[in-house]
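Sharing a structure, written as structure tokens. Questions coming.
For this depiction, one protein chain was excluded, whereas all remaining protein chains were kept in their positions.
== chain A ==
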Amino acid sequence: MSVSSQTVEKTQEKKGFQVKFNQEVILLLVLVGIVAFFAIMSDAFLTTNNMVNIIRQIAMLGIIAAGMTMVLLIGGIDLSVASNVAFTSVLMGLLMSTGVDPVLAIIIGILGGVAVGALNGLIITKVGIPALITTLGMLTIIRGVSFVTTGGYPVFGFPDGVRWFGTGYVLGIPVPAIIMMVVFGAVYVLLYKTYLGRHIYALGGNQEAARLSGINTKKIQMMVYMISGFCSSIAGLILLGRLNSGQPNALQGFELEVVTAVVLGGVSIFGGQGRLIGVFLGVVILGVLSNGLVILNVGEFFQMVISGTVLLVAVGIDRVYNRKKK
């Protein structure tokens, strides 16, 4: 994919205060609109209890989306994330059910997730297979490994403490939500307070220029895919606690929802553009939609239509608005 100088100009233009401001305000307005709609339609929606439900429900999506944001920013994509969540939760579950110390099992699970990311990075940078194909292959392989190791059956029977990661609370806040906040905080610092973050944006804007200016592009790609794998494994831990079992077929197709959240948040699929705050809003919008439609007992088929429409409307408003500005 060649990146012309036009795109670079566009990137600089996007960094101007006005456009940035508008993009996130549009998302915020969409969110407020949806929340208002659900609040009018149901008394059960806008309650403290339900807000707690929502932040717990979006935790896994948010954590994986934070990692995916970095991947899309460097112009890549990681389709293996959802399979990796299932893989790591099955790995942790298998180890625990065979009597391995839970803490050790969790550490091995996280390392396993990071290793999958590292393998993605290696294949992309050393072999040169495009990220879409590499991670598509990895999606298939690790889903297969999860099925092979479990024979297709869920694994269960762990120490009770594991549930804490999925269903516990600290000061009234669900543990998954706290983990998500920590992950978003860490990714925010990485992206906006370190050289790595600046290099990520530079790499996504123009890979060749980034390389010529002395940035080790391969190393950055490796790190980003490893971070994505790390995020998946953390989500895997939450899933394990939430379901109290390791499900080899969990979250099939979830990678598309993650990409949806990130794109909804304004990150360009061509890299270099987009902000983490927008992604957070994208995650919240998807979570609120999914929760509210269930509360209103809207049928599954309608839900799909509505969710897709919201994506196109939210991104569409932004595009039309930006075109007019020019």
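Criterion: a residue touches a chain if its C-beta (ideal position, glycine included) is under 8 Å from a C-beta of that chain, and two chains touch if they have at least 3 such contacts; residues count from 1.
We take it that contacts and distances are computed from a predicted model.
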Name per UniProt, for the chain absent here [options: "Sodium:proton antiporter", "Acetolactate synthase", "Ribose transport system substrate-binding protein" or "Transcriptional regulator"]: "Ribose transport system substrate-binding protein"
Touching residue (missing chain; options A:G152, A:G185 or A:G316): A:G152
Selected residue (touches chain absent from view) among A:Q23, A:Q57, A:N84 or A:Q273: A:Q57
Sole contact to the chain not displayed, among A:V116, A:V279 or A:L293: A:L293
Residues in chain A touching the chain absent from view: 42, 44, 47, 49-50, 53, 56-57, 61, 79, 83, 132-133, 136, 139-141, 143-144, 147-148, 151-154, 156-157, 166-167, 239, 242-245, 247-257, 259-260, 263-264, 286, 289-291, 293-297, 299-301, 303-304, 307-312
